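Read the structure below first, then the notes.
As you look at this complex, bear in mind that one protein chain is not there, while each of the others sits in place.
Going in written order, the chains are labelled A, B and C, and every chain counts its residues from 1.
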Amino acid sequence: MPVAHIRSGDVLEVVTEDCFGGLVRGPADLPSRVCRMPYLNPVSGPFFVEDAEPGDTLAVHLVSVEPTRDWGVSTTFPHFGALTSTAHTATLQPALDERVWMYEVDRQARLVRFHATASDHTVDLPLEPMIGTIGVAPAGFEARSTIVPDTHGGNLDCPQMRAGTTVYLPVNLHGAMLALGDGHARQGDGEACGAGVEIATTTTLIVELIKGVNTPWPRLETDHTIMSVGAARPLEDAYRIAHHDLVGWTSHLTGLDLLDAYQLISQAGRAPVGNVCDPNYTIVAAVNKTHLPAAALPYTGVHTRLRRTATGLE
Amino acid sequence: MPVAHIRSGDVLEVVTEDCFGGLVRGPADLPSRVCRMPYLNPVSGPFFVEDAEPGDTLAVHLVSVEPTRDWGVSTTFPHFGALTSTAHTATLQPALDERVWMYEVDRQARLVRFHATASDHTVDLPLEPMIGTIGVAPAGFEARSTIVPDTHGGNLDCPQMRAGTTVYLPVNLHGAMLALGDGHARQGDGEACGAGVEIATTTTLIVELIKGVNTPWPRLETDHTIMSVGAARPLEDAYRIAHHDLVGWTSHLTGLDLLDAYQLISQAGRAPVGNVCDPNYTIVAAVNKTHLPAAALPYTGVHTRLRRTATGLE
Amino acid sequence: MPVAHIRSGDVLEVVTEDCFGGLVRGPADLPSRVCRMPYLNPVSGPFFVEDAEPGDTLAVHLVSVEPTRDWGVSTTFPHFGALTSTAHTATLQPALDERVWMYEVDRQARLVRFHATASDHTVDLPLEPMIGTIGVAPAGFEARSTIVPDTHGGNLDCPQMRAGTTVYLPVNLHGAMLALGDGHARQGDGEACGAGVEIATTTTLIVELIKGVNTPWPRLETDHTIMSVGAARPLEDAYRIAHHDLVGWTSHLTGLDLLDAYQLISQAGRAPVGNVCDPNYTIVAAVNKTHLPAAALPYTGVHTRLRRTATGLE
Partner (left out) sequence: MPVAHIRSGDVLEVVTEDCFGGLVRGPADLPSRVCRMPYLNPVSGPFFVEDAEPGDTLAVHLVSVEPTRDWGVSTTFPHFGALTSTAHTATLQPALDERVWMYEVDRQARLVRFHATASDHTVDLPLEPMIGTIGVAPAGFEARSTIVPDTHGGNLDCPQMRAGTTVYLPVNLHGAMLALGDGHARQGDGEACGAGVEIATTTTLIVELIKGVNTPWPRLETDHTIMSVGAARPLEDAYRIAHHDLVGWTSHLTGLDLLDAYQLISQAGRAPVGNVCDPNYTIVAAVNKTHLPAAALPYTGVHTRLRRTATGLE
């Protein structure tokens, strides 16, 4: 059931809880003890977008993503993560220790402070808040766990999902059903241990509906970059999906022949890894707009318009 | 047979031919026509390093990597690349067209110019020369094609292999047998089409032998970063290898407990994709030195010493 | 909404339509033309099983699986199958031709007759009817397409799902919500082209509810064999899941230490491939009961009881 009905152009301020529902607050709060499956990774929403119909695209511009608390948390979770066997990469080895790391989040200094658990070491890392999970209702009458990233968005866990970015999502259902959550104060590429620096956020976003334009996989746009997201296993398929989409999109925007677009992306593209722990792994294919020949405006300039609106909000 | 014997501390200026042996010089020079298999990806060397024994590590500092010509070349090659079926990801579909792209290389302006083949578009991209293939003789009495990246180095195709970087390689054989080649004027992450902007280079390097220290997988160091390279299929295994090594190395350098190092790299690490087309795919796990707590000098400061020597050469 | 409520012990005769909903009946009926996405792979059900609660296991014994018509059909479908690039293993190559193969099904002679489309060749293959899709509602409030195989069963596409087999499925939801369909007159290992010899079936089954016993992944039992099914990508993870489950199950049934069970399955186990085309690939891990030391009866002898009941039905 939708929590609210919104219209194209609406500005939303959304409060999101962290992936543990705020229940992990200290070293003794092991997720396997304080969280009840499958109630992990809560999202805020869904928001019903008026007039959104299958075949449309939803543009969501992230105006700001800010931590609501002065702490964040990360954990190892039994048989979850990239450097452990898992329920799928199943081995006979026992799980790694479950452990909690508490981080200080300094919003003024824009830092998060790591504290080692087995020694006195601390390190300050840049605060780079992002939204881990954002998506719409899946296609084909499916309902997916918020842990899953796929064509509908979901738990993409890509650090590029930050303030200043517009994300394009396919509308699969009347009303689209937008939801988001799982903020990270920051995250390494791949989210190796299975969690970022998990935080509650206050996120401001603008939603715009693009009628009659289909988007096959989640796409991102910033002032300088266009990006396609691929979500799949094995990881090379996430790479293939993202690059296949970016090559096609580049060809469409620039008038380049498909193989010319393939060649250009092969030399100019970047491929930041999103996650290597979720049910589908994610890779982003990205290219600087200045590395494309005189390109048409993606989605007829939605991002530029939303950026302007966002600036007016400050 | 080694082409030369060198000593720890020697400075070498090496001329490397491009991956096509310089035979692809225009649109009509299809590699499948002008190159004779398996004589692709020629390397310069091997260099026999005096006193190098199994269990040692070879540090190779790249002082400079410069194009020798004012052009570079890239191609699609039948059933090779990330966005095509291949001899291993075998399908019944015909190959993509084989095509050649000629690039202008402007060493003064530090640019490479892409020309579309099916239209008039051109784009300038930054010149960022790198070495695609560098390695030593493999372990276990194997001899590997120069196309293959693995523990011994080889065709890593990682853009991080550029001027200013020190690469650490395991010595598997008396004399180590260092060789390098396959320069790229630049390359996108993953080398999607199967080739970078292929160039001949003049590469200056300093070799130093580190006795009695073993290196499990190729490692890189710059002034700001330490990196581990993983090479495997599927791509997530390259990610796992690289991060497993970086976590262990971080723990060793900083005194962090293994899970603390895992946690820190999970939040601070980056994971640039090397190639998604070679017999083994490559991913680099990287972390800024400033994101590590007071770390011991990697390999007792070899990189710093070699950088100083390199500066003296200019 | 359930189509019927059933009780533990009930015998059902279920008519299932083929995966194309019976719409592909000749060479001109290309699925992409006559079928409307996502209305593929229709299943019969769901059946609400009284008293079934999360944590229980549903045992479904297949008494008989018989073709309802004297023909079956198979197709290539654009970008679907093991020997083509797909939406996930995305390449820039065009799809293979979409083509329809009509098979004669001879129920008396127990044969299906293949007719080549581009020449006059015909071949008779054994009729070995099976159920491709059987499952319950997924866990975690998900709803999955009937194309997907996973822990809840679904589109397993394993030829072992035939008359005489009991399948054990986890109950995830009050009522379990059993459904089945997608009969095949036969299928090769892996269902390489993406389809079996697709048929409508009349399937007789007996359902028994096993209270308070959890089943992690679908399991099968025949008079001679126990089997675990793994569903995942990449294919080795399907192998790992299936074998991890079978090793644990063997240890549980026989009292063997876990590593002893691992060793025994490593020498005695078989691993038939189910599908290499669906959203998750499937592999079965199987072992002959006579290859296990004096084993306890799986699920306290449900299969034996159901077999006896089935014999009484004839």
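Going forward, a residue touches a chain if its C-beta (ideal position, glycine included) is under 8 Å from a C-beta of that chain, and two chains touch if they have at least 3 such contacts.
Bear in mind that the values here come from a model prediction, so they are computed numbers and not experimental data.
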item	value
Touched by the hidden chain, restricted to displayed chains	A, B, C
Residue of C:Glu13, C:Glu50, C:Asp70 or C:Asp97 in touch with the missing chain, whole complex considered	C:Asp97
Per the touch definition above, residue among C:Ala195, C:Leu209 or C:Ala231 touching the missing chain	C:Ala195
Candidate in contact with the missing chain, chosen from A:Leu96, A:Val273 or A:Leu292	A:Leu96
Among B:Ser44, B:Thr76, B:Thr91 or B:Thr222, residue touching the chain not depicted	B:Thr91
Positions on chain A where the hidden chain makes contact	83-85, 89-96, 234
Contact footprint on chain C, counting only the chain that is left out	74, 76, 82-83, 96-97, 99, 101, 112, 114, 116-119, 121-123, 125, 186-197, 233-236, 239-240, 243-244, 247, 254-257, 259-260, 262-273, 276, 281, 283, 291-294
On chain B, residues whose C-beta touches the chain left out of the figure	37-38, 87-92, 139-145, 230, 232-234, 237, 240-241, 243-245, 247, 258-259, 262
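In this text, only the chains that are shown with their structure count from here on.
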item	value
Euclidean distance of C-alpha centroids - chain B vs chain C, Å	46
Whole-Å gap separating chain A and chain B, where each centre is the average of the chain's CA atoms	31
For chain A paired with chain C, centre-to-centre distance based on mean C-alpha positions, whole Å	35
Residues of chain B touching at least two other chains	83, 96, 234
